[in-house]
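Presented below is the structure to which this report refers.
Rather than the whole complex, this shows some of its chains in their spots.
We just call them A and B in the order they show up, numbering each chain from 1.
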């Protein structure tokens, strides 16, 4: 993974916002690529599933799927397999995002399927307790996101610093090889800096970038803040 | 819809069989196109979601998605929207396949979302009772598939003719504008003929085509049998 991703890391979930579908997905991915190169900060983009291959073809930064189903190739209808995601050229996938929660048994299976296909897992969790469980499962990346703050503009790094700190500690104790991010409400460079000061290695965000009037400005500010906070550690 | 689809109709669900991913999806779609042109019979293909745009680009027969989520563009992660499917060039979608069952309220929403995007719904049901409900919802196409026969090679048209007949009658009574197909266990031309004799307007199948040693032979036999049975009606 070290060859593909560096830290601090900014992960951008495009969800299925109207601004981020089709041409919009390509445009937002290219802006992310520019910022990544300009600042030398690692940025992941996760476009809508249907646009995955198209975005991969247009940018050199790491592209993630937003979801993978817990199945092997076979008799399943309407599912997204790790094999598909790999073939599309993505390098990893979000797992268990709060808008696509999975059963524990299925998370276990998805992580296995990603591993078998050489894909990186970015597992999402919601509390310190489930972060412990998530860390024990050993994904490469883990993002704690209290769902009640998602899309609010109220950053978890400020509203619930104790949750971020608790998650960072839990990961260190249970599985220090897991890289921990935080998400929910991350809107500005300041929120990113605070997240890194609390011990995370980056952030996961969506609307603040995708729905921004000037996405390049927003992301540049975040990249700069991330790097400065990283140096201070 | 009349411009795009004719009857009898053969709908091919590629699922996520290893034979039907990536290059395999294109190959199987092209064979279906050849057979469709050769016999003048209407054939739909439903490739894996990730391969949708790619298959659309390679064939002229109608391409369907295997599933669409009940959402509008917005804050949803890892979902497939009707807008995506439309943009990829597909003309419709399977809905509520036995391997991707939906809640009734979500089926209502998915049908609305397909309609808003000018996409055709092929709704799957499992019993005469749920076929009544399905017909009342008014999809363009409806396929009754007793799930216990899927993948068995035991055709519903022979093992449970009363279910097929009951479904055909239910649709006629409740919503005669719905075109009814049947599926599950359809393996050979003979099964297709029997399905049409029982009053359906076509079939939905998967493994018998996708996993065939000679898919062209299998599909040609089905197309021929479908046409002959159709003429005898």
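In the analysis below, a contact is a pair of C-beta atoms (placed from the backbone, for glycine too) under 8 Å apart; a residue touches a chain by one contact, two chains touch by 3 or more.
For clarity, every value in this text was computed on a predicted model and none was experimentally measured.
Student: Assuming the complex is a homo-oligomer with 2 chains given explicitly, what is its full copy count?
Tutor: Number of identical chains in the whole complex: 4.
Definition applied: only the chains that are shown with their structure count from here on.
Student: Measuring from the mean C-alpha position of subunit A to the mean C-alpha position of subunit B, what distance in angstrom results?
Tutor: Going by mean C-alpha positions, subunit A sits 35 Å from subunit B.
Student: Can you check the complex and tell me which residues of subunit B touch subunit A?
Tutor: 13, 15-18, 21-22, 48-54, 65-67, 71, 73-81, 83-85, 87-88, 94, 97-100, 150-151, 206-207
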